[in-house]
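Note that this complex is displayed minus one protein chain, with the remaining chains in position.
Right after this comes subunit A.
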Amino acid sequence: MRVVMPLFLVVGLALTAWVGWAIHLQGLFGVLVPYLAALIFVVGFCVKVVDWAKSAVPFKIPTTAGQQKSLPWIKHAKIESPFTTGQVILRMFFEVFFFRSLFRNVKGELRSGPSLIYGPTKWLWLSAIMFHYGFLMVILHHLRLATYPVPGPIALLDKIDAMFQIGAPPIYLSSLLLLIGVVALFLRRVLIPQVRYISLVNDYFPLFLIFGIVVSGMLMRYFVRTDIVAVKALVMGLVTFHPVVPEGIGAIFYIHLFLVCCLFAYFPFSKLMHMGGVFMSPTRNLPNNNRAVRHVNPWNPKVKLHTYEEWVEDYRDKLEEAGIPTD
């Protein structure tokens, strides 16, 4: 049920857009919903991040993944156990752009003997990299619909991405990456028993939603021809705040757009906020210079200490008898 329900939900969303298109609600689905979704995304994202930021960081608790900086002749692991802000930035860079921690992944297996065997496992890392980089490139591609003239780098990306001349129009490498990534992430979620056990509706829903977006997008590009000029007019209208609803755009576009809107609106309330959260994780974004540079806790608790004087009173006779000084 946890798998099927979100699937129905995404199908339902697609149908909603199709019905909207059929009964000529293009203004609603082409203009109002996108504006609303963008608003929810931006405001929701900011509210969430500000909300996190309002909570204190009482202690400096980096997870150290390498040798600390100590004696000058001991080699310090600058990235894995950063001491300076610059080193922290490097650590975060590898974390955010190359998924350093996932790359570290090892798989344990208990065999008879008993012996526990460990070995590197990169499937999750690879799926995640394909998914995220595919997604990033696809988003960058879409900028050509929202800019005029199209900036050089975007146009260049287009050329690189389409270098595999398979079919006409050429298949984008990025959309394939994204598709494979999303399918791989889904498959491991249902096929690995432990991962299936921990998975919630909140995990399947965004996967189906993104799958729907990718499929509708690819359909539009390769199978159901869509009037790209009209689409660009609509998107340009949105981004210049002079919305227009051109005639003749097919249902598939509205389905695609609506699913994208749903993803954006859902984003701030979901686990997708890991995009912002990864930057705020205290185990990664703090330096391991604890003993050298003091960290201040804004709410440092005051406690009643059992003082030396009180302690001496507790044991005065015994201390004196044993010749232990009590001054």
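In the analysis below, a contact is a pair of C-beta atoms (placed from the backbone, for glycine too) under 8 Å apart; a residue touches a chain by one contact, two chains touch by 3 or more; residues count from 1.
Keep this in mind: contacts and distances are computed from a predicted model.
Enquirer: Absent chain per UniProt: "Sulfite reduction-associated complex DsrMKJOP protein DsrK (HmeD)", "Cytochrome C", "Polar amino acid transport system substrate-binding protein" or "Electron transfer flavoprotein beta subunit"?
Expert: "Sulfite reduction-associated complex DsrMKJOP protein DsrK (HmeD)"
Enquirer: Among the options A:12, A:108 or A:248, which residue touches the chain absent from this view?
Expert: A:108
Enquirer: Since one chain has been left out of the picture, which residues of subunit A touch it in the full complex?
Expert: Spelled out for subunit A, the touching residues are 5, 48, 51-61, 63-71, 73-75, 77, 80-81, 95, 99, 101-102, 104-108, 110, 114-116, 118-119, 124, 128, 192-203, 269, 271, 273-274, 277-278, 280-284, 288-297, 299-301, 303-308, 311, 314-315, 318-319, 321-322, 324-325.
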